[in-house]
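Remarks on the structure that follows.
With one protein chain withheld, the remaining protein chains of the complex are depicted in position.
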């Protein structure tokens, strides 16, 4: 850690030195012509987050520059080899690129069953679908709740799939975990710390979506909340960012794949449906995500997007999904990864 | 509502017309050389949010353009006169510009009591302070909890003030409401819909902070969640936005004051402490907020910012706060507003 | 075009109708309960840009909604088949993915010649390098000028390559065109309209970089400036966007590839060096760009990035570039594209 001091405060060096030493740092001041800086090493910075804030608050402190990362358990430094998360036999983070697919929202048993059958046959191993939906408007459909969870579970079991579904309410974590194999934390809840702590207490793996303007560090600190609660089966998910562009719903940050993989050992999943908001862009960005090294994709598919309750414009039809898959497999193989595809359409 | 159709779909007009009429709209198609558009009027769009999404999902629909607002209860159209919210005698939204001040985080009885005394004497009528703190790092201080709430309540009562404090957890809304006069929803929880619904059930007024990259419409839809639950005593709070700038923590959107006041009848509060992250900018932006028409300010003050557990760099010292107040009063009077100041320093 | 009128202006419909008819539109008003809207079709909107602005300025006009695009020559509608630009035999926009590579800045004959030799052998057909450099600081190196242009030309000729280099000054367009096969317009100059007009007069192809927070529409309007001047040999280049993220220099928008290709017939080039600012991310994002359908890449390579005058952190070494190329070719082939690679390393 480097503390940059303002000019004209003769006691600043002594005071900062004392505070740093009390927190376990070794201290070395460097006196320049214009500025004096204090270098501190040896302390445990990620345990001293609040102390750093206090240093910044001194009138005579111009800046505090960190040279270590504020997260620890999820960092690549703490575990150089990549994590592989086992979802009842489906391994996320290994050589296989894992496909998660299904409708945005659970609407009916028929809708989910039909979709599960198609996406499973095309190569998806995890069924997605929302039973509790975060809706911008209070007048929007809020999800089917428990009946929706049951529909997902039954459809997944029938076609040999696993279930990923969102949990929004701390009071429902246990309930959702009874039906789901993966608990999804949505982008809007990435910094809902009580929810992060609650899923940290769970033994069910977590898919943690990046907030729509969250920095990588903030996403990793959110993961650290979950991990420090005891649950280290975490998948990071990039789902598009809010920017100044208005032609697309979000801007998908494909660079998050290599960047997060260099900072953390956790698997990285890409959501190109939410990431663009346009079904016509999903195939191209799915190929790009795999080429960049993504460990999995999560994609919205609907039997009849024109009548989807939510997110119709970004949901693929069955033929679109089926047509896309062989191309994804070719790209995966070009970068040395595998994809499971039962039928041999290519 | 306007539906723009793509070329080359002969049945599109008939199908869209039928769907619109089923939802209560009157429909008029306009056939142009390049495009056909369908105009629909008379339906209740804010009740048809999901239907609009479905229209957008049609392959032959290029765009759906709304011409009414998606929120209703909180809109200026539904109530042309400005709302005044009565917090046990302190009126927010009336002629008086209301000052809320206090420490970022409750640390001790002494800290809060000293601060309450100073800010009350200088003209603040509402005491702020966090007993539950949203911290980016899991290793940061998370707040004192109930003892912190008690400290706030006692200090406020002693100096004739009201209490505003944050609630983060749906399970604690009732608990916090036992001690607080205003429930604060933080920026990170602006789209935590279960929490919004829960405070919507409460009878305690709500201070709703804008998410750090939330659009005005999203803030107003979040307010609509609270209002549609039955609690219409809502204050909107702009607290700075995340942008590309790195020199300040956030960028305060002073334009939110006139803009939100034109869209909604709810009072608008400005948080210049969080809004900039730098105590040296707080006075200038407080003056600006009042000049732009803000109904109140919420400001971080600490007896000793250098040793504040959180947000020291943006917390004012006692003398800074006392020095700032007369200047704010002068600006308030210049724009026809009043401020309460017991002591006559000017 | 749709004009949404405010309530309470009885003469609004008549006045707007008259103005629209004077500009060649057919007009149809739709009277709703809450709002009246006026639909206008048949006019030439991209020639009426200023008139649209005037409509918006009416007190009784709430909004003007366009349903056609403001650019024409460069739009996909005006030319459904993709453009192929012939740079002296190198075809950009065809089946081959074209590699442009070279140093950020021309520093010496030796540096450029060595780099050209390596990148040409590895499969690049266009040599990049800056002789005029846009530098944020006036105290930074501003480029070698004409001697730099000569070095580029000689090195390219020696290894059978073409030259792309930036022109910043309207007074130097002719001069740079004497040495270059492609005139690069940098991101900072995307809306330097005098420069766009000047290269529009030239017969030399143009590589137009997207401004760092330019919307797709603005990039295409900048291309329209060049095209409407007579020069339609334009390549669009995405080079990373400025966002709130601080861990990388820019955020590369891979989605720009399919999006721009759907809006325009012009080829799309990706710059992953500038797009991330980190050489360790370049290979992954190059693969992603090709998988998404990019027509070419432009990459910074330096014999000794540690001593590069500019952009060392994002410049690849020779071995890094050579190691990356076979992987790019595999991805290109997986998506049905070709890449030229003389040597058969894979």
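Quick notes on this one:
For reference, chains read A, B and C in written order, and residue numbers begin at 1 within each chain.
As a convention for this text, contacts are C-beta pairs under 8 Å (C-beta built on N, C-alpha and C of every residue); 3 or more make two chains touch, one makes a residue touch a chain.
As the structure is a prediction and not an experimental result, all values here were calculated from the model.
Within the full complex, the residue among B:64, B:289 or B:325 touching the omitted chain is B:289.
Contact with the chain not shown here comes from a single listed residue; of B:14, B:66 or B:335, that residue is B:335.
Considering C:42, C:94 or C:312, the position touching the chain not shown turns out to be C:312 (whole complex).
In the full complex, chain A touches the omitted chain through residues 2, 4, 26, 28, 30-35, 37, 39, 41-42, 62-63, 65, 67-68, 213, 242-244, 246.
The set of chain B residues touching the chain not shown comprises 213, 215-217, 241, 243-248, 251-255, 257-259, 262, 275-276, 280-281, 284-285, 287-293, 327, 330-331, 333-335. On the side of chain C, touch with the chain left out of the figure occurs at residues 46-47, 49-50, 53-54, 56-59, 70-71, 134-142, 168-171, 188-189, 191-194, 196-197, 212-213, 218, 221, 224-225, 228-229, 242, 305-313, 315.
The working rule: only the chains that are shown with their structure count from here on.
Measuring from the average of all protein CA coordinates, the nearest chain centre is that of A. Centroid distances built from C-alpha atoms place C farthest away from chain A. A separation of 31 Å divides the Cα centre of chain A from that of chain C. Separating the CA-averaged centres of chain A and chain B is a span of 27 Å.
Among the residues of chain C, those in touch with two or more other chains are 213, 243-244, 246.
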